[in-house]
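Missing here: one protein chain of the complex. Every other protein chain is in place.
All chains are identified by letter, namely A and B, in their written order; residue positions are counted from 1 within each chain.
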Amino acid sequence: MSTATTEHAVHADGIWKIFNEGQPNEVTALQDVNLTVESGEFISLIGPSGCGKSTLLRVIADLTDATRGDMRVAGHTPPEARQQQLYGMAFQQAALFDWRSVRRNVELPLELQGWDKAKRKARALELLDMVQLADFAEHRPWELSGGMQQRVAIARSLSVDPAILLMDEPFGALDEMTRERMQNELLRIRKETGKSIVFVTHSIPEAVYLSDRVVVMSPRPGRITHIIEVPLGSERDEDTREADTFFDAVTAVREALRGRVGGSDARAKVGEV
Amino acid sequence: MRNIARSRWTQVVSLAAVGVLALSACSSSDSSSEETAAEETAVEEPAVEEDTEPEETEEAEVEEPAADEGCAELTPASLQLQWFVQAQFAGYYAAKDLGFYEDNCIDVTILEGGVDIVPQTVLAQGGADFALAWVPKALASREQGAGIVDIGQVFQRSGTLQVAWADSGIESPADFQGKKIGNWGFGNEYEIFAALGKEGLDPASDVELVQQQFDMVALLNREIDAAEAMTYNEYAQLLEAVNPDTGELYTADDFNVINYADYGVGMLQDAIWADEAKLGDADYVDLAQRFVTASFEGWIYCRDNPQECAEIVTANGSQLGASHQLWMMNEVNKLVWPSPAGIGIVDFGEWQQTVEISLNSPNLEGATVITSAPPAEAYTNQFAETANAELTNMGLDTTGDDFTPIEVTLNEGGE
Partner (left out) sequence: MSTQTADRLKLIWPPVLIAVLFLSAWQLLVVVRDIKPYLLPAPSLIAENFFGDIALMWQTALYTGTTAFLGLVFGTIVGLVMALLAQRFIVVNNLVTPLAAGLAAVPIIALTPILNNMFSITSRTPRVLVTAIIVLFPIFVNVTRGLIQVQPVQLELMRSMNAQPRTVLRALRIPNAIPFFFTAMKVAAPLAVIAALVAEYFGGPQQGLGSRIAGSAANTAYGRAWAYVVAAIITGLMFYLIVVAIERWTTPWTGRTRSA
């Protein structure tokens, strides 16, 4: 195995995912996906419904298996990566357990790894501090707002200090202002921890604001159509949202979503994200 | 259900019917004015109108008799039974099927009872014209405001037994001490409490009272030491069961039978009850008299023709097997006959004993059947006496002094 492979956070090589193969309702969710995510890189997967972005994320997370192809996560197969807890995951719903306090929700992955009580508590408080919710450690999830719950979920996903974060539209259920605040939070966390992040989203500005590269996908069959570099550098803040380079990148992504640049097949219409 | 063999009865009855009608027209006005305040009323001797000679048989009429003779129309009347159709009520079914009610111009509907039906309540609420009930329970209803009167004490003695295995050593209520004594609950257990009281035993601590189901399984399985049973029903269930050791049916020798009547704690049971308020109405009084007379006639017939009456009951839908039905008929006859003063007459001594036990034997909750003695109006012998006189005039034996029970062989399961 070449050293180059072990540096990649994710390396997808000819990944296919076909549901109900051989049956009349056969669906090709992923067709020949090739993608390499460098270590420390932030990439977004964006595209209309059915383009396979969530499926791809789930193949990476070993929540579903690929029909064909080779997937490496931090140099390991997805099952190995999952068993070794090499990634942490966050979903659109925070999925906190109501019967646990905020702190004990964050401790959950550590419990499963067999950490002892004191160590778990310390680590959880540390993480809650990072997401600026230390004061709410003993609160119950329902006492927190949506945005706060997502921050707890993110803290949880960082518990075992994985190299990779997989995030499936984590801010999708939040309002615009909260969303932008959360995006800043995420960038800050990333800066502090240097983790690789694979981020699925419906929002073009969000994808551009957060990512080093934006992976544009399209459906029927699900496949990658464009990978767009985002030249915004590593220092991003509120002003970045108003920079010309930002708008150019957004436009580029939108164009890519609308139709293949220079291509000819039927594409998603504007607004069908 | 007409039986050709009753054609002789038909003539007798039809002749009597005319007489009865005429008599009742006179006597009803008499009885309504005569308040039967005293417990023992003088027996009324009505004038004999027709000369009834059973030997004379007029072959002219074969069927359809008295219906047109003096009966402009049949008065409908209903009788509420205490339980499902069985030989315990044979007299009434016989009276119906043999046309005795019809001959008295009554169209009787017999209403079957059941687990949740309280006959005297049905009567008091107007759901039936007459009802059968045991005296203690009826007295309890009376005390709670149900206006009912005992107009015919058909069963003259108690048929309640406590049955134990012959090897149990239980031969009298005194032996109940420390034993598991089964009873049916539902207010049927007061004779047991009375017996225990007489022996100086405390029901709460000296015996273990257990409610039986309406079968004898608990005794057969020896889960209880003695079971409550009626002579005419549950006791037979024991004798219809197969002894696993011998492969034969159990016999009377296998059991010790304790008859509460023998211990002076028997209470009066099946009686005909009428609506007290309606007894102020001349038509109802007349109906009651006719009903009582015809019913007694049915009972007399069943005394003399037990087999036939058992069959009548079965034909009316009883689920009991033939031998069990006959046993029941025979045992019930023993409770009715002999009737020393005449069928249906309330014996004052027996009444007093029933009242005394009902007043003074508390159950486990400390409750007695009644809290104060019933007034004299709670029963009347006027109807029974009139009926007895009429039936005697028809040549029927109303006391059954020479009554001899038959031998009944039970088969397995009562078939």
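As a working rule, a residue touches a chain if its C-beta (ideal position, glycine included) is under 8 Å from a C-beta of that chain, and two chains touch if they have at least 3 such contacts.
If you're wondering where the values come from, they're calculated on a predicted model, not measured in any experiment.
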| item | value |
| --- | --- |
| Hidden partner chain, touching residue among A:94, A:182 or A:217 | A:94 |
| From A:121, A:140, A:213 or A:241, residue that would touch the chain that is not displayed | A:140 |
| Among B:211, B:259 or B:307, the residue in touch with the chain that has been omitted | B:211 |
| Touching residues (missing chain, whole complex) on chain B | 118, 120-121, 124-125, 136-137, 140-141, 143-146, 180, 185-189, 208-213, 217-218, 223-224, 363-367, 369 |
| Interface with the unshown chain - residue positions in chain A | 61-63, 82-83, 85, 87-89, 91-99, 108-109, 111-112, 140-142, 144, 146, 149-150, 166, 173 |
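Note that only the chains that are shown with their structure count from here on.
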| item | value |
| --- | --- |
| Chain A-chain B separation of Cα centroids, rounded to whole Å | 90 |
